[in-house]
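Only one protein chain is missing; all other protein chains are in place.
So that you can tell them apart, the chains are marked A and B in the order they are listed, and the count of residues begins at 1 in each.
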Amino acid sequence: MNNMYTFDTSTLWAALPEIFLLSAIVVVLLLDLFLTKPFKQATYYLTQISLFITGVMAFNLIDQPQTIIFSGSFILDNMASVFKVFMIGSTMVAMVYTRHYLIQHALFRGEYFVLVLLSVLGMMVMVSGYSLLTLYLGLEILSLSLYTLIAIARERAGAVEAALKYFVLGAIASGLLLYGMSMIYGISGSINITDIANFAANADLASRETLILNFGLVFLVIGIAFKLGAVPFHMWVPDVYQGAPTSVTLFLSTVPKVAAVAMLVRILVDGLGAMHAYWADLFMVLAVLSIALGSVVALMQTNIKRLLAYSTISHVGFIMLGFVTGVISGYGAAVFYVFVYILMSLAAFGIVILLNKKGFEADQISDFKGLSKHSPWFALMMLVVMLSMAGVPPFIGFYAKFFILQQVISAGFVTLAVVAVVFAVISAYYYLQIIKSMYFEESDKDITIVAPMDMQLVLSINAVLILVVGIFPDFWIKLSLSLF
Amino acid sequence: MLENYLPIVVFIMLGLGFGAGPMLIGYLLGPSKPDEEKNSQFECGFPAFDDSRMYFNVRYYLVAILFILFDLEVAFVFPWAVVQSQLGWFGFIAISIFLFLLVVGFIFEWKHGALEWE
Partner (left out) sequence: MVSLSDYLILSSVIFCIGLVGIFVNRTNIITLLMCVELILAAVNTNFIAFSHFLGNEAGQIFVFFILTVAAAEVAIGLAILTLLFRVRGSIDVDVTNSLKG
């Protein structure tokens, strides 16, 4: 017996949520196959239960000491656990909204839920990935599930085209990322983040080694920027958001962003933190371009999904600004922004889905006309979300932007902060436009809301949270800062 | 020296005989009424000589997709097989889990009728 091949199964507890989720996916998939038509709803409930149990397991792993298992390729730390709990929580909320949409548009199929669970699994692997291999595999589990999810509305030409577009650009992004990874592996001699960090910390920053490291770094940054949807690698975002079924857009625009930020932290902060000066320059350009383009181009949109896509691009710019600072409080601000962005994005797409009815796809800004007459409560909710996205105090979006800008200024990038504020003010215009059409315009269409009570309830809580957390943001800010 | 090769010659002769004999008998005894359909390729084949830019039936893609997925499992099974005596039970359980997941995929495609041609 060779000692090299022994494996300590007692370390498996650190990956318990992932293992449970995988088993749950198998059960849900098989059960869905054998369920007859009247019991199809069971898949939905089973999905929610699986997510809930996985979330509880991940929650119990918070505050465990940092553990690295599987020969250094899987890490369990507070960041991983908190991100997992947050991702699972937002997926559950997204699923509540999704069900209404799926039923209204006759897309309710078991595979939908299995694919969502699979992408959550991929994201959990990404968040806990501590070698280039696990990060890549997690990313691919996520991406492959998302391509398929978009194409699930297979009679819609727009959805299939969006899937194809996302697929091609996602494949290019993976290719670039992998090329960067191969360079990093070649120069550092390891795929483990720990070893790469050691190598980068001791590398002579003026030698030829750094040149290759830098070469790989550029590819990695491009790959990550593609996945985040930062300008100039944003071409897929508006098209995919518009073409995909709204429920998929809701999922796509929220939870995967957490995973992408986690991957960014693992590779660039944990792994190549010593090279910060090099990648911060790239990030600065990406961030400014994203904020500018996201704010300006959104002004001309008439489709709400496209508008929210451009708004996402500008939010991604703000998140990247947090990483430019290069200090722990800056990273914490970026993570806080991600949490806030997801809370707002869930609510915004939730309200878009709320307006959907059988055979009616609400995706134009004009569909919001006169909402305040028909449903004053949800018009108010949308008002809260839009003001928060625009960064108006006392809503949570204000604190997120404020916190980022504060860090940017204290890191010495005053011009950067001024530019960001200018474009944030410009972007406020289109958020106000939606509010205007809700409150001051009349609709010729009948907009009665047919959504089930559970969705209305969750959506209300979601929107109220934006206000409540905005008034008491301390806990979340402390939490975000404690992750680094 | 050369007589050592006699068994081989016998085997060659027997082999040729077994191959050619039934064909000859079939040719001599069987009825032969060729028509156009019978001379064409079997249902699942293409004409052997045709334009290289011809269209494939979309269903072939499905077969190709399923084939690729189940074909590549060998990439993981083979390295395991090489060192399985050293991996012991842990390796066996690991590969069993891997194959079990593939079987789940197989059940899924079977139930969905992806394996049926029509």
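The criterion applied here is as follows: contacts are C-beta pairs under 8 Å (C-beta built on N, C-alpha and C of every residue); 3 or more make two chains touch, one makes a residue touch a chain.
No experiment lies behind these values; they were computed from the predicted model shown.
Engineer: In the complete complex, the chain left out here touches which of the visible ones?
Structural biologist: Taking every chain of the complex into account, the missing one touches A, B.
Engineer: Check each of A:242, A:290 or A:407 against the chain that is not shown and name the one that touches it.
Structural biologist: Candidates A:242, A:290 or A:407; residue touching the omitted chain: A:242.
Engineer: Of the residues listed, A:57, A:183 or A:335, which one is in contact with the missing chain?
Structural biologist: From the options A:57, A:183 or A:335, the contact with the absent chain belongs to A:183.
Engineer: Check each of A:40, A:154 or A:373 against the chain that is not shown and name the one that touches it.
Structural biologist: From the options A:40, A:154 or A:373, the contact with the absent chain belongs to A:154.
Engineer: Over the whole complex, note the residues of chain B touching the chain we left out.
Structural biologist: 58, 61-62, 64-65, 68-69, 71-72, 75-76, 79
Engineer: Determine and list the chain A residues touching the chain excluded from the picture.
Structural biologist: 132-133, 136-137, 140, 144, 147-148, 151, 154-158, 160-165, 167-168, 171-172, 174-176, 178-179, 181-183, 185-186, 189-191, 235, 239, 242-243
Here is the rule we go by: only the chains that are shown with their structure count from here on.
Engineer: Between chain A and chain B, what's the gap in Å when you average each chain's C-alpha atoms?
Structural biologist: 45
Engineer: Show me the residue ranges of chain B that touch chain A in the complex, using the header's touch definition.
Structural biologist: On the chain B side, the touching residues are 83, 86-88, 90-91, 101, 104, 107-108, 111-112.
Engineer: Looking at the complex, which residues from chain A come into contact with chain B?
Structural biologist: Chain A residues touching chain B: 1-2, 5-7, 9, 26, 29-30, 33-34.
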